[in-house]
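For this view, one protein chain was removed and the others were kept in their places.
Entry: chain A
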Amino acid sequence: MEVLKEKVEEEEEAEREEAAERGEKVMRPVEMRREEPPMTQEMLRDLEKKLSEIEIVIPEQPSIITRDTFDISKLPLSYQSNTLKEEHLLQVADNFARQYSHLCPDRVPLFLHPLNECGVPKFVSTTIRPTLMPYPELYNWDSCAQFVSDFLSMVPLPDPLQPVVQEEEKVPPKKYAIKPPRDLSSRFEQEQEMKKQQESKVEEEKRRKEEEQRLLEVEKAKIDPLHGLRVHAWVLVLSGKREVPESFFIDPFTGRSYSTQHDHFLGIESLWNHKNYWVNMQDCWNGCKDLVFDLGDPVRWEYLLLGTDKAHLSVAEDEEDGMNDEDVENLGKEDEDKSFDMPSSWVEKIEISPEVFETRCPNGKKVIQYKRAKLEKWAPYLNSNGLVCRLTTYEDLECTKTLEIKEWYQNREDMLELKHINKSTGLNIDYFKPGHPQALRVHSYKSMQPEMDRVMEFYETARVDGLIKREETPKTMTEYYQGRTDFLSYRHVDFGERVKKLALNSAESNPRPMVKITERFSRNPEKPADEDVAERVFLILEERIRLRYHCWDDRITASKREFLRRTEVDSKGNEIIMTPDMCISFEVEPMEHTKKLLYQYEAMMKLKNEEKLSRHQAWESELEVLEILKLREEEEEVHTLTISIYDAKRNEKSKEYREAMERVMHEEHLRQVEAQLDYLAPFLAQLPPGEKLTRWQAMRVKDECLSDFKQRLIDKANLIQARFEKETQELQKKQQWYQENQVTLTAEVEDWYLSYCSQAMFRIRILEQRLNRHKELAPLKYLALEEKLHKDPRLVEFLKVFV
């Protein structure tokens, strides 16, 4: 119950907040009101029945939600009582309600003056207090609404229909609302559905459709009993100011905006802002679609107060002018000449501390349940691993089979931003912001074991080797590069079976043999095309190297060259170094020098070296993968969070530094105060003002000052002495008394006596110490003062003669 109360309070706070924000920002230009339960024709019959039983509601009925769980006495007086003006307003409202129920007996009673947390009826308009908040995010309606929706947590009413009947007494939080069940089919879910549908095959689509049909039916069945009877309050933003092109609704629980034409809104009973209260007199048979939001039209909108209702559309400008002044009281003054104006709001000005603002949700945590999905939100730094948001999607309506999880992180030292876990495929994708030590951008994997399927993407500009992406399968590794000086753009390595000789196999100790390395290069404009290699393939096992060159701009074929290194021995037993059949080449433009064995030999030697290099690089890449995996594991374990140096609260170092600075400042201040202490002031004051001192006077002032100080020192010493003696005497008396009555004393009294003794002894000892210290310091202090007086600018010219 307690929790509930708190929530309600928070709600209220939030509601006030929002009202405030609106009033100061959105509301100033626009106009914002709440609105009462939607009504449709079909519902009216039900209502009629109920209303015939219930009759008019008396506002002073006790609130159903009791509010005594929090201390209402601490609330300001305005919360606990009504001013005369407010009383007057309540009477006006009652009068209005009576007339209304007389004129429209078939309509729902108005929601005019609910009880507040102190059980005092308050007119709804006065619960809104426009306030300007210091957060830029709250300046525009969308981010502001988002904040409010985060801040509110929804508590369902015991009976969703009840407020319709008794709203006036017990539903002070106007925001209190239950979404029509139809809202459950969220936009997000729809998108998800769309995606799935696109991906899935026709059959699956069919099946899903059938399922949807079924679900829809289920939902419909749910809707039927309460459709249109539920209470809902929401925010209406009127067009016309701050570049609002047309009126729209904001749902306070989602922070989402809806067109006034939206199907979800079945009708408007009444609406209000901090100035007035209007009852809708238009027919809502077609939802809100045909409503005209011209509040100045008394036929369509019945106003409650004449005072401000003068503010028809034309007067809206006047209102704005008045509203420009942030002080609500000013408004009142301005309206004084009118017949009756809205009393200023009784609620406290809303204050949102930066912590609360950052926390957003109550306790910094919020869970929103969607159809087949769950959204959890946390405040930054609340979770030690930096988790701020988690979206879980489920396969079924009961939310038992998880489909995928998306987790958003903030302030992680390893720059992890989003973790996407697909439960059905087992694929994990981690997204990183720029700044990871290994320049990691995306890491998608199924297991953290090396030599498995995995894709790593990198911020290539942060890497020396310009690596963009590395894809791995158990048998291959493919790397993509960009912006390298050697124009390498792609490397693909095929691995063979590991030679089994070690128990512990890893790329470091026992690398897998490489079967084939394919490298591709982009065009190097400085080389002629038939010397610029486009692709080279090292077939390591076959000892074959295949080169493909770039294509000339005006050609369609490219030169090729294939080297086959076989160590053979000729008839004389000499090793054959190079034979023409070891190099097969196709040249687009045949050249003389490339036909030479020497040239081919040199080219092959160079390639051999490059092969070694490439193998080494591939091996290093493998090592790097190991390293990154290790690093990732460590990071996951430690998950350190970064703290901005501007975050004065969390940054320990800066906090210490600031405190140290403050201490220094404080000490400095004390010193200054002491320095400014003017010993001479009382003595100089005795002399006639404005006259120059004579030497005699100066001497006298100085002597008087010194003697006075001396006297003070002596007095102080005497005082300590006196106290010391007093304590000693008392102790002696007690001791005497004790010795006399020792025999008759009870154990308790004896204890008391002993403790007294020890305390007295302590006091005596302290006094003694203080006396001794004073005796020591007094002469020094005296000398110090004398010195100071000698240097005093007012006396110095008279005294220096004697110095």
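By definition in this document, a residue touches a chain if its C-beta (ideal position, glycine included) is under 8 Å from a C-beta of that chain, and two chains touch if they have at least 3 such contacts; residues count from 1.
The rule is short, and it goes like this: contacts and distances are computed from a predicted model.
> Which choice in "Protein YIPF3", "Dynein regulatory complex subunit 3", "Sestrin-1 isoform X2" or "Phospholipid-transporting ATPase" gives the name that UniProt lists for the one chain left out?
"Dynein regulatory complex subunit 3"
> Can you work out which residue in A:Glu199, A:Asp554, A:Glu652 or A:Glu674 touches the chain that's missing from view?
Final answer for the missing-chain contact: A:Asp554.
> Which of these touches the unseen chain: A:Phe188, A:Phe357, A:Tyr490 or A:Tyr601?
Of all options in A:Phe188, A:Phe357, A:Tyr490 or A:Tyr601, contact with the hidden chain holds for A:Tyr601.
> Could you tell which one of A:Phe586, A:Tyr657 or A:Trp737 touches the chain left off the display?
A:Phe586
> So which bits of chain A touch the chain we can't see?
Spelled out for chain A, the touching residues are 551, 554-557, 577-578, 584, 586, 588, 593, 596-598, 601-602, 605.
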